[in-house]
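Structure first, commentary second.
Only one protein chain is missing from this complex, and each of the others stays in its spot.
Take a look at chain A:
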Amino acid sequence: MKPDAHPTADDGPVLTIEGLSTGIRLRKADVAAVSGVDLHLRRGETLGLVGESGCGKSMTGLSVMGLLPPGGGITAGSIKLAGRELVGLPDKHYQRIRGNEIAMIFQDPMTSLNPTKTIGEQVAEPVRLHRGASPKQARDRALDMLALVGIARPAERLGQYPHELSGGLRQRVMIAMALSCEPKVLIADEPTTALDVTVQAQVLRLLHDLKDRLGMAMLLITHDMGVIAQWADRVSVMYAGGIVESARTGELFTGMRHPYAQALLACTPRLTQRRDRTLFSIPGSPPDLAHPPAGCRFAARCAHATDRCRSEAPPLTEDRPGHTLACWNPVDGPLGPVAAEAQTAPETPAEPAEPVLAIDDLAKEYATGRSLLRGAKRSVKAVSGVSFSVEPGRTFGLVGESGCGKSTLARMIVALEKPSSGGVTALGGELGELRGRGLRRHRRNLQMMFQDPFDALDPRMRIGAILREPFAAQGIGTAAEQLAAVRDLLDEVGLPHTVLERYPHEFSGGQRQRIALARALALNPRVIVADEPVSALDVSIRSQVLNLMRRLQAKHGLTYVVISHDLTVVRYLADTVGVMYLGKLVEIGSPDDIYLRAAHPYTAGLIAAIPEPDPDAEPPGDRDGMDTEMPSPFDPPSGCRFRTRCPRAQARCAEEEPVLRDFDPGHSAACHFPLREPQPAAAQVG
């Protein structure tokens, strides 16, 4: 770290935002996206801006960049960059600041790069523009920047196109591009939300190091309290367009005063979450900012709200030095162990019941046809040799990074996809042998819940029609009986009967996921396969849906297969957890086996990469050694597929493919050099 990276006493803030209000004019209404936000950023400092989707955190960032979407405009307040007012600056002058003095990186690296320009051209562009560099100079600068952000073989990358790079590499390219003119301020808007957890840790560490090296100020916008706890120096919590609380990170996490900050932290899933408790959730959903409520905007969802809260908006005042707050009835510190009532855990059957679902040596290969250039046949082994079984009323959780084959596996379980080999036995029937009507009848008992509640419901069908469709497809009941069943379903998932006549776009993400769950439940299935059921939802809504899933499981004796990249979700729901890597099951066991006694280095690395919402926890990324990304499934590494990223890999790993070995009863892992000693081979025979 350079000595000048730390702010000196006389250093004023680089960026000062005072009373910023931003509105967006839509066809029907004016939305007050940001209202009266105050922020300041010093050199070398990371300010975390945390809040749920739609709270105005991205709009704040875009206001600073002067890049509001069409119809958007700053209605009041000031933004000063090193003393210079930016609000009202003509675009011609603003252009000299953007990418030069303030840079921004965005959430999705897959779409943030121009697909028809080379990496080199794109990284060199700001230098050409702002520094007037010659093509040669700009190219050299691009090369330096790619090396700086830790991209191996940068010269080779310069001539490549974005589609040739993985997500993590593309985000590094984005960072290189943003930092190429050494800006004073970097706005990072959800920089790692679209990335896998192991890659997230690498990218955040890189941003942190570069901020120190270049002496920048960083505004880190995120919804993730874990990311904030690990990487921000100070935190501002936003809700419904306004800042509700700002403090130093340590102080906020231990001594928060605003009920929303408290609730947000309490909702954040943790690995230590007790499975027998319901998750903390905030009732209701955020207000409509086209018609913001009078008074405190959180009042409608706040447990401490009084009449004053509902009528008079609390101003942002300094509660203690460096700790500001907008609340009439502050709380004191985080919630203790969750006070929610204990949930009746599903009774454990006295003796192991017959599995309701058995997956035997399942494999799926996709032929990708001939490649245009080489003419050789290629295939992707999306899933290879996966076996497990699930007992009735239990939950099997499947975790792994994107592209590991977990969604393909899900689709095979519900017979939406035919396996290349191996079989799925569900409720005593082998799915591969069922055809036509038999398969249709069988499908009743196998239902699926999809990740994206925005895509999973037909936008042109009313909710009533969507929920009745399963009955109609199976030819069950008269119209009146179907309607009665649909009303019962809505009661089950906690939605009013009035939704029947409405269309999917009228609902929020959480409500849509409830509708999707109601549809999955319609035919009284025995098994529900949920593919990333909550990853598109905000934390406060996420716990509502997870609680609902648990409640319905207990009530109907449902069997779940829950697939997620989020280890905390699986930890909360699952009785058995399987870890997948490049199409293979590398470890399987009880949640405690996986999370406390992991034997496979990949499992341990995954768990270590999760940022804990605790500023005192060790930042992830230091311990696991997984500083690369998953190799392409087109040609997986020989032997153990994880060996290219494994800190323990030896020559044997490249030659011999490890088989699953037992470590505890019901706990096995496929590794030559596991983190723990396996049970002796003799014990495994039985």
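The criterion applied here is as follows: a contact is a pair of C-beta atoms (placed from the backbone, for glycine too) under 8 Å apart; a residue touches a chain by one contact, two chains touch by 3 or more; residues count from 1.
Keep in mind that, in the parts below, contacts and distances are computed from a predicted model.
*Asks:* If you look up the hidden chain in UniProt, what protein name do you find among "1,2-phenylacetyl-CoA epoxidase subunit PaaA", "ABC transporter permease", "NADH-quinone oxidoreductase subunit N" or "Heme exporter protein C"?
*Replies:* The chain we cannot see is, by its UniProt record, "ABC transporter permease".
*Asks:* Taking the full complex into account, find the residue in A:77, A:99 or A:314 that is in contact with the omitted chain.
*Replies:* Only one listed residue reaches the unshown chain, and that is A:99.
*Asks:* Kindly state which of the options A:14, A:32, A:50 or A:65 is in contact with the chain not pictured.
*Replies:* Residue touching the chain left out of view: A:65.
*Asks:* Touching the missing chain, which residues of chain A?
*Replies:* 65, 67, 70, 91-92, 95-100, 103-104, 106, 108, 111-117, 125-126, 129-130, 161, 163, 174, 177-178, 369, 371-373, 375
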